[in-house]
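The complex is shown incomplete by one protein chain, all other protein chains being positioned as in the whole.
Presenting chain A:
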Amino acid sequence: MSTTSASGTQPTTPGPGTSTPPARTRAMSAYSALSQAGYKAYTRDRTTLFFTFAFPLLFLVVFGLIFHGMTVEESGRPYINYIAPGVLSWGVANAAVFGVGFVIMQWRRDDILRLIRMTPTPLPTILGSRYVLALAIGTVQAAMFILVAMLPFFGLEPAGSWPLALPVLFLGITAFLAVGVIVGSFARTPEAVAAVANCLMVPMAFLSGSFFPLDAMPGWMQNVSLVLPLRYFNDGISAAITGDGGGGDILVACGGITAFAVVFGAIALKTFRWSDQS
């Protein structure tokens, strides 16, 4: 490309094409600007902050009160060992689905996607910044949640294998982000995003043992849970944090989540739309 027109007037920006800073710096600036914009929009949104950070804790408190000091008959393990990882993975998954679902729907409805489409910033930069933001939010969520669950009242004692929860966490967020993209591509209004996401996530939470231990559930429900991504997310987080089951369980869980992430990711790419118009 050669140099461009418009010599006269403005001593402003160098015309496009005349300036060629190293590609790396340029991409970084678009990336960091998007991350900042996303971060600011996120922290200024009290509703989302509540549902991301406080809501799962609320569930922890409620279930903690109900099952305080009890153990699950079938396994002899304390309830908190089921409920804490279960509610944690549900909370993280929920935030991922809602967060990206709303953003995709809003960006498309408000023509932000078209604005981005008309800039030279490549799509991976945009997806990357949203992805890293989502991973960061999920990590903060998990850390807060675990710290609260460790309070003497709840009595969770993380096992030495807890760092293995991180890969499970990242994979789980990835899978549910893809779900969020699909939801955000189909839904045209915030109400629709909330309705569809709730329809998916609430039954899945119950069927996957996020709120009640699967070990205490009938056999058919345990079987149904095997086709739900949240089941593997729960299992992986649970195995890493409580130390029950060991590395094999975590590996199986990671495999399950990865499979779901690949399938959902492919569907997300297929269903993604730049615009609401035909």
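Worth a mention:
The rule is simple: a residue touches a chain if its C-beta (ideal position, glycine included) is under 8 Å from a C-beta of that chain, and two chains touch if they have at least 3 such contacts; residues count from 1.
The criterion applied here is as follows: contacts and distances are computed from a predicted model.
UniProt records the chain missing from this view under the protein name "ABC transporter ATP-binding protein", selected from "Glycine cleavage system H protein", "ABC transporter ATP-binding protein", "DNA-directed RNA polymerase sigma-70 factor" or "MoxR-like ATPase".
Among the residues A:69, A:122 or A:247, only A:122 touches the chain that is left out of the figure. Residue positions on chain A in contact with the hidden chain: 1-10, 12-13, 15-17, 21, 26, 29-30, 32-34, 36-37, 40-41, 44-45, 106, 110-112, 114-122, 274-275, 278, in rising order.
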